[in-house]
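Just one protein chain is left out here, and the rest sit where they should.
Showing subunit A:
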Amino acid sequence: MKFSLYSKKNRLDEMQEQTMRKIESHGFWLLWGSLLAAWIVQMMFGAADKAAGEWVVFMIGCIYTVVACLRNGLWDRHLSDTAPANAVWSLVAAVAVTLIIGFSRGYWVGAVFVGVFTGILCFALLQLCAALTRKRREHLDDPKDGE
């Protein structure tokens, strides 16, 4: 039998490919959640400097996902890209950051300040991404292209 370590041809059929994609997706979100949890725990115990590696890996994954979604004009399967929805998620981020900084540093005034700043930054970024996604989707849906 001929030894083959790698084949350019996909060895999976369409159903196996679909299953593999689901497994990869679940694996990605498991890693994403675990890395975020690990980073938060390290922050809470005052070891943020030791969590730099996790943070870099986490950000690489996030940036890749955001850029790939923007390029394909995709937002989310279930969540809406409206300003009120973005405001709610920004508020969640603001509260989470306030609590994490507050509990880890014990300096609540500073924590609230950082939390509010995070909320504003988060809202601005979400709005920017939503606008870019809509623009990209309009371009991809352009009937002039391909008719």
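Methods note: a residue touches a chain if its C-beta (ideal position, glycine included) is under 8 Å from a C-beta of that chain, and two chains touch if they have at least 3 such contacts; residues count from 1.
Everything below uses one rule, namely that contacts and distances are computed from a predicted model.
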The chain that is not shown, which UniProt protein name from "2-oxoacid:ferredoxin oxidoreductase subunit beta", "Helix-turn-helix transcriptional regulator", "Spore germination protein (Amino acid permease)" or "Peptidase M16" does it carry? "Helix-turn-helix transcriptional regulator"
Of A:14, A:49 or A:141, which one is in contact with the hidden chain? A:14
If you put the missing chain back, which residues of subunit A would it touch? 13-16
